[in-house]
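All protein chains but one are shown in place.
Entry: subunit A
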């Protein structure tokens, strides 16, 4: 399975090539990938439902305890099926929607990469892998929101989404690390199997706050909700897939995952139910402000995400049932509605619902799909959305804390959601025809199959909740969320109770709101000045503040003068090392002096050349004396039998002198630039640095805190690594990962130097010297 998911990334990389090969049918070829995974998940479902979670292990870095292990339980199965089934629909749909786009290969690439990341996220067992896939979904979402990169607004929205979710990602990382430290287990399965209660742990509160920040930013909870409506700058298939059905539910997924271990405390209940209910109300309230069909849907998605969070906060068995049911219902009808919105936009050329009307005769199939999906959104029986809404009310009524608040918020949210549903299902399709930028006609088949399938699902699961094993799947998922096995039987009719009465009342009020929507909008526009001061203004302010701060600190710290950089670096080093060596450990000076004559000579040469280099007035003299110092150091290495270091030092020194000679003639003459006060300052910093290094070496020499690892290396280099040169064995075997990192650093430094020199070269001498530019291929050289 892991391999299959990773193959998704390979497929993503190949997508542009496949597009050249298959052209218009690429989306169908690519859709095979999610379809096959969906089939596999279906085949696994009975086993998981009957026998409990399945662990698919794949060791990655066992010495660090990192493995690419997948955990397949009811919850990941439900999410996995959502991702793959809706993914299939969306891919087919995108093939029609973006048919004539010139850059569709890049679109497929990002979408496939997202799909693979999202699958990895919901199946990951290790906390580290979960985090990596989490961040990958943020990156791919960024690429998809900014798909139309020539559009300033799209770029800005993409960056906003990225910043908000990445900021949350950082908090999430901190939270996951704390979770790992607190439980001493870095995998979800191990954490679940633990005896100790994490809720009692001292790290519980900071850990929870960090995890919640991560989840709330990703799932667009108030006050981080503002990025989601802006993300509608993405092409509509992306909105349908990422920003309603899957990615924004990642945060919800994480909360559901952790609910059995971390849920149920007053903090959890309080934050989740209040934030969730607030998000629900605000999302629904903001939705009816808008006439842009995608914005309407985006805000109603925020409302749904709030509902899911609230249900997790309530935490009763009823709430869990409601959670999984609402999750499934929402993904289906919202995915379908977004694709309907895409059809409208594609065929009429406008996204404004008030500019559309009377389209039903022209787009009969789209109208039907819209009606079915919207009825599910509104929660009208016998659609699946009705069951979800019913359970939601029931759960809110059964909440132990904040009951009245949750019930009122949920009710008001439902009223406005029903208005939204009516606006989308009725406004564009009935009433008088308006003139639209394009002459509308029915969308092509590829753009109807996906939404039609999802709408059919909404109808079928509503009428017969047992088909396709939905009931069993939801039971298993709800069991995974609550942490203990549950029994669910969904049905349309629970008898006349308070929830049903609320449903009926909300339907009536919602329809009324729809009738007077235009008036309501006019009145609501009075609130515009207040709206502008929302969280988004805070985000903008913060961003401007960060830019101003970084400009300020760049002016101070990175002003381009080498002497400044060195001064700052040395002072910081002195402060940090000095602090720990002088205050935290006392410097140890107990050592035996056993100095040989030749050692004194070498050290004396070194000191003299260093002194000469600082005092001389000739540049060449300074270079030569620094060179002498370097060769003396090489001599020290040789004296203390480290031939490899000695050779390296010699060679590096030789090359350094050559490089210095090459630049020597380009430098100006020595001149006095600093005042004597500055010279005293520089001198004292240098002296302090020298003393500090001396103390550091002496202390390191005398303390013996840990057993030296060199014994192990000496003993094992020949038998294990087949090499007698321990230095080399360390470089290429024991510590090969470090060396690999250093190679990259070296390469980066070299490329930086080459680029800087060539850039100067290109700007300074516009007269193209003959032959000198023969191999310059960098873009800035052109």
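Simple rule for what comes next: a residue touches a chain if its C-beta (ideal position, glycine included) is under 8 Å from a C-beta of that chain, and two chains touch if they have at least 3 such contacts; residues count from 1.
One rule holds for everything that comes next: contacts and distances are computed from a predicted model.
Q: Name the omitted chain as UniProt records it, choosing among "Amino acid ABC transporter substrate-binding protein", "Na+/H+ antiporter subunit B", "OB-fold domain-containing protein" or "Electron transfer flavoprotein subunit beta".
A: Not shown, but named in UniProt as "Na+/H+ antiporter subunit B".
Q: In the complete assembly, which of A:400, A:620, A:652 or A:680 touches the absent chain?
A: A:652
Q: Under the stated touch rule, tell me which residues of subunit A contact the chain that is not displayed.
A: Where subunit A meets the chain not shown: residues 59-63, 643-644, 647-648, 651-652, 654-655, 658-659, 661-663, 665-666, 721-725, 727-729, 731-733, 736-737, 739-740, 743-744, 746-747, 749-751, 753-754, 757-758, 760-761, 764-765, 769, 771-772, 775.
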